[in-house]
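Note that one protein chain is taken out, while the other chains of the complex remain in position.
Moving on, here comes chain A:
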Amino acid sequence: MKKQTVDSRPTGPKPWYDPRIRSIFFQFVAIALVFWGGWTLVDNTLTNMESRGISTGFGFLDETAGFGIIMSLVPYDATMTYGRTFLVGLMNTLLVSAMGIVTATILGFIIGVARLSSNWLVAKLALVYIEVIRNIPLLLQIFFWYFAVLGSLPSPRQSVEVADSFFLNNRGLYLPEPMPQEGFGLVWGAVIAAIVAVVGLRAWAKKRQLATGQIFPTFKVGVAILVILPTVAYLATGTPLEWELPALKGFNFGGGITIIPELAALWIALSLYTASFIAEIVRSGILSVSKGQTEAAKALGIPNSLTLRLVVIPQAMRVIIPPLTSQYLNLTKNSSLATAIGYPDLVAVFMGTTLNQTGQAVEVVAITMAVYLTISLAISLFMNIYNRAAAIKER
């Protein structure tokens, strides 16, 4: 037998049978299709709108709006532009979302922990709260708070008043407005100095605890610094703060700060509703921490309150944060129900009045969607960063 030298190396498949080249090819085709689809949609819309004589573009943002808005965090009047109404609506959306997120989180944690309480009454009350609130549609709850609260409040001329400076009626809650006078900048300086001091104190206390094991009462001392330093500065500069009191003028109160009932109703409803979901998330997070952890802490003689704060909650946070992010996103998007009770949020002001007056539906809706997307992505980003900090670190 003659030995034949055969080149046993595979010659490799033809390019169209090569799985690697094939997958790259199909991915390329898929991307091209997506881009072509998106471009066709935009182009088709523009062409059709032009052929029907519908004006397009974002020029309307510079036109005078000409309508009033009841509540604005930035200076606004009817002579300003549609672009300004966008900003006003956006700020109002962000305000109610931020307020809602803070209170829903606090309330949700309290109720979630209460749900696991060994006290029968507390646990059942938390259970009833969760099951009632989360099973009623949010819109109904907003209406309930709005019309229930409105209906029970007196008219402006019969306002409930406290010390001639706080007034409550069916037009809102009127508070005195602080008017900083000359020299108040020093007080702000003191506040900043106090914050810096507390941050420094915390770092020092942690370092000392790691070195010696001694616990420094950071919280109590920190609060004391935050209160005392600005107060001293305030008194030293001769109390440079005056209060503008609300007063009844004609139909309504004028002056001071007004919290309109629309904001209050929306805030209460969003907070209570989302808190019921957060409570369940917190409960699931706490239950996910194995019992051995608590028992180990007990065996070491750590008191119950510290066990919860230092052992259970930090581990529970890993389970809690991802679904908590979804709840924050839900709350922000749910805030658009504001339009039903007349709270001037982005949807009510910009996608409502501005859209109706300009008729630029495609542009206005696109901007509004982009804004909600941006807010949601920003919340997600922030929560993901926090999640990374709280996640298990392999050491």
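Methods note: a contact is a pair of C-beta atoms (placed from the backbone, for glycine too) under 8 Å apart; a residue touches a chain by one contact, two chains touch by 3 or more; residues count from 1.
Heads up, the rule we're going with is that contacts and distances are computed from a predicted model.
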item	value
Listed names "Fe-S oxidoreductase", "Response regulator", "DMSO reductase" or "Amino acid ABC transporter substrate-binding protein", matching UniProt entry of the absent chain	"Amino acid ABC transporter substrate-binding protein"
Chain not shown: contacting residue from A:165, A:284 or A:339	A:339
From A:70, A:221, A:245 or A:308, residue that would touch the chain that is not displayed	A:70
Among A:284, A:358 or A:387, the residue in touch with the chain that has been omitted	A:358
Positions on chain A where the hidden chain makes contact	26, 29-30, 33, 37, 40-41, 44, 47-49, 51-55, 66-70, 78-79, 147, 150-151, 153, 155, 170-171, 249-252, 254, 261-262, 339-342, 344, 348, 352-353, 355-359, 361
